[in-house]
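In this view, the complex is presented without one of its protein chains, the others remaining in place.
So, subunit A:
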Amino acid sequence: MHFKARAVAQLADAGVQSNLKKAKGKFVDKRRDAIAEFLAQGGDFEALREAGMELRNRVLADLDLWLEKFEVNATARGAKVLWARDGAEACRLIVDIAKRHGVKKATKSKSMLSEEAGLNQALEAAGIQPVETDLGEYILQINDNEPPSHIIAPVVHKSKEEIADLFARVHKKPRLTDIGEMTREAREVLRSHFLSADMGISGGNFLVAETGSVALVTNEGNGRMVTTVPKVHVVITGIEKVIPTLEDLSLLLRLLIRSATGQPISNYVSLLTGMKGEGDLDGPENMYFVLVDNGRSDLLASEFNDMLRCIRCGACMNHCPVYQTIGGHAYGWVYPGPMGSVLTPLYMGMENALDLPHAATLCNQCGVVCPVKIPLPDLLRTLREKQVEKKLRPLSERLALKAWAWVATRPALYALGTKFAVRYLNWLAGGGKSIAVLGAAPEWTAGRDFPAPQGRTFREMYARRKRS
């Protein structure tokens, strides 16, 4: 099933539609209010975005050097840094780590890279039980491993009632409908997993090169349990997440959290550096970083490298009229919305996601909210150009565009063509103001009328006026 068919299915799902409507207000309003508050305190969010963009560009220009610096400093603190070319290699490395430490169960905090790599499936295949502990991810996992529909709010497409049904069924307990009580029930289930897991797997919002630390931005506290209770902590994240200093981290946190959830700061920001030290009560005895390429080096060398600045806040999808209308599942892979429409074809192959670069109105709402100023509409348009260059568009579309340009560069022919087109459309309208079914644009008239033209072309009327 392609994007278009999935989008139509999401449009027909009344539950998803109602949940999306609620989510839109939350994300958009909260971000707006957070930025207004920042401005009221004398902050300059546009200057912050500019600085964020420059910082990310500076890192990407010397990505190899920053990664080496990170490796040196993380290793000096006792962590092991492993490199994975792709998702499959990342899975092999993590399964190996698990086997080496005799791991039966691994708790996980949220990681989009683990979704990219299909890590849960790989762990299960190796006989290791992965337990998602982010509440949203947990809900999806107990619902037959449903995929997330948003990068920071994975169950945004679900209602409280659906989750209440799911909890009652899976937890085999009386159905609760109070959110606080439902959360407590999930915490009770998760608590025993936290205490019995042999390994914790987390993502990483940022890797700080100067200290060899990983920074985690969370709201539920599950990240702390995952990274401090088990004896092994594995960080899986993309190689582009490295930043030079703690000062840089402070800049990006100010941008990321306001753009993502509209909070000035999230409930938890964890900075994890090395393992449990002598005399420490908590912390893992072994710490691993699995840093994954999975297409990022190729992206860095391409004209799409602006995309690597992305800090995964989700603002582009929250503000996208298309995402707001169909939700994340329609996009078909791990990353939805505008950033997903750019990343999916680049990571999964252009021919495997032909619809996605076109699944945007190019309204540029994503571009103006992006905290690191990624020109998402320009990248989508460049992907469209690549499709045309590679002849991946349907022949009918390619010919139509060629014919349009050919006629439009021949004014006499164009005048004649439009003269007939106007008359044909008016004939279809039958003297009315609207055309209900237009054979040449069935996609248009399936959901709305096509307004009838005024009568004659401007060109005809202007020529007549000049003569008189």
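Simple rule for what comes next: a contact is a pair of C-beta atoms (placed from the backbone, for glycine too) under 8 Å apart; a residue touches a chain by one contact, two chains touch by 3 or more; residues count from 1.
Here is the rule we use: contacts and distances are computed from a predicted model.
Not counting the visible chains, the remaining one has a UniProt entry; which protein name from "Transcriptional initiation protein Tat", "ABC transporter", "Porin" or "L-lactate dehydrogenase complex protein LldE" does it give?
Choosing among "Transcriptional initiation protein Tat", "ABC transporter", "Porin" or "L-lactate dehydrogenase complex protein LldE", the correct UniProt name is "L-lactate dehydrogenase complex protein LldE".
Against the chain that's been left off, what residues of subunit A make contact? List them.
Counting only subunit A, the missing chain is touched by 4, 7-8, 11, 321-322, 324-326, 357-365, 367-368, 381, 383-389, 393, 397-398, 401-402, 404-405, 408-409, 411, 414, 418, 421-422, 433-434, 441-451, 453-459, 461-463, 465.
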